[in-house]
Each structure stands twice: as C-alpha cells, then as structure tokens.
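For this depiction, one protein chain was excluded, whereas all remaining protein chains were kept in their positions.
For chain A:
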Amino acid sequence: MKKYSGYLIALGLLMLAPTMIYPVFLMKLLCFALFASAFNLILGYGGLLSFGHAAFFGGASYITGHALKVWGLPTELGILFGAAVAGLMGLAIGMLAIRRHGIYFAMITLAMAQMAYFLFVSSPFTGGENGLQGVPRGTALGMIDLQNDMSMYYFVLAIFVIGFLIIARTVHSPFGQVLSAIRDNEDRARSLGYDIERYKLLAFVISATLAGLAGGTKTVVFQLASLTDVHWHMSGEVVLMTLLGGLGTIAGPAVGAGIIITLQNYLASGPLAAWVPVVLGVIFVICVLAFRRGVVGELRELIKRQF
C-alpha cells in the first residue's frame, strides 16, 4: 500500500480542500488536471505531440452544453455523451494523422482542430462569439442538487478520480506496455509483430475521450461553453501544463495544470494582469532550460538519487 500512500494523501487533501479554498476555482483546476493527464497519455506514453486537443476538450464542452440545455439530458449522461463524441472526433482525426510522425503529426492535428474551431464558430447551436450560456447543472444521479457548489465539487472530484484511474490503469496495462515499447522504438515494435498504428490510434481515442470528459465537466461547472475552450491557445496551454508538471509521469500533468491555473488566477487580479502570457512564457522557457523533466520528473529523479 506504500506505493499508493502519496495518492491517498492527495485524495484526502482534495476532499478537505473546498472547506478552505473557493470550490469553483478547485473545480476548474480539477477539470484542467484531467485534461492535461489525458493529453499526457498520448504525448508522454505514446510519444505523439498532438496540437489539436482543444478540439476534443472544447468540442465535448459544446456537445455536453447542448445536450443538457436543449435536450434536457441528465447531467451525468450529458457529460458522458460529450466524452463519447470527443472520442469519435479523436477516431476521425486520429485515423488521418496517426501514420505521420513528429512535426507532421502535430501539424495535421492542429489543422484538423482549426477546422473544428471554424465549424463551432459558424454553427448556430454554439452561440458563436457569445458562447453557449445558461447550461443547467441539474442533479447528480437524480438526487443530489448540483446547484450547490459543495456537492458540485464532490461530483467533479469523483469524475476526476475515475478519469485519473482510467489513465493510470491504461499506462500500467498490457496495452500500456506495448505503447511504451512503441514510444521507445517503433521499428522494433513493428518487427515483433505489432501493428503499431492500431495501438497508437487506440491511445489517441482514449486520450480524446478523457479530454472530452474534462471539457464536458467544465461546462457543467461554469454553466457555459465558449470559444476559448476550442481555440488553439488551449491546445498550447495543455502542452505547457504537461511539460511543466512532468512528461510521462502519472501525477505530473495534474501538478502542472495546478500550477498554471493557480498562477493565471492570482496574476489576473494583480498588477501583472496584462502580462499573464508573458509570465507563462518565461516559466516555460525556464522549464525547458533548467528542469526539463518537469516538477514531478525532477522530484522523482532527486528521490532516486537519494537512495
């Protein structure tokens, strides 16, 4: 059990956190932590730099918003529906991009995500520049009123934990082993008889689905889906979170998301409000130059050297 004690402590802290910290801020943090963790599955464990994950995050956010507001689906079904649509988008984009490597893969995913962006801007159901507003939070499992921020928080926490467990399991599964092998040496994995494209595609679809899960949940929290979530800035931001926290570590991206979201929040209300992108840019440069493994990656290395 010692192996998991760190996670259990983290979970305990997250359970207690809303008594001290504004719950809506915490929920935002959890949504992005899940988004970054999902992204890490494809970059950190699959070795594929997707520059279009905003399409899945923001796409699911619109779909969930529409399903809840217009179709009146129960909250949890609306979120799952958004995630499923994101997964299908991941399948479509993945099938086109998965045979490409490195920068070409990044370019195709970016191009596809931009197409999705324009689709969402011009579709009437998204509300264009105004966004999709007034999404009802509804109830969880038909019993718990999510209008209350505290119950909403625990609902989001549950979704985060489930998503995080799916990612952790995927990494430590027979599939995860093959995925690591492919990341390490693609040609060798091929010569051992693996159809590597199919493995990469499955990883991409899981990643897109969970990014969608995060996006849909965020819509319910803020009762709003907007263009910000589907914009390519968001694709860049999730790369930053993942690298800052630690690429290819289980907890890293969540930590990175925590740092970025906290910074954005604090800076936005201070004298540096107009300088947020610059501050984040400087942090990114420092991260790349000085601690390339990211916060969690460097800590892990430090612990390894101590013993």
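FYI, a residue touches a chain if its C-beta (ideal position, glycine included) is under 8 Å from a C-beta of that chain, and two chains touch if they have at least 3 such contacts; residues count from 1.
The definition used in the following text is that contacts and distances are computed from a predicted model.
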What name does the UniProt record list for the absent chain among "Putative secreted protein", "ABC transporter ATP-binding protein", "Ferritin-like domain-containing protein" or "NADH-quinone oxidoreductase subunit K"? "ABC transporter ATP-binding protein"
Using the touch definition from the top, which of A:Asn130, A:Asn148 or A:Ser173 touches the missing chain? A:Ser173
Across A:Asp145, A:Asp195 or A:Glu301, the one contacting the chain not displayed is A:Asp195
For the chain not shown, which residue from A:Val156, A:Ile206 or A:Leu280 touches it across the whole complex? A:Ile206
Just the residue numbers, please: which parts of chain A touch the chain that's not shown? 169-170, 172-178, 180-181, 183-185, 187-196, 198-199, 202, 206
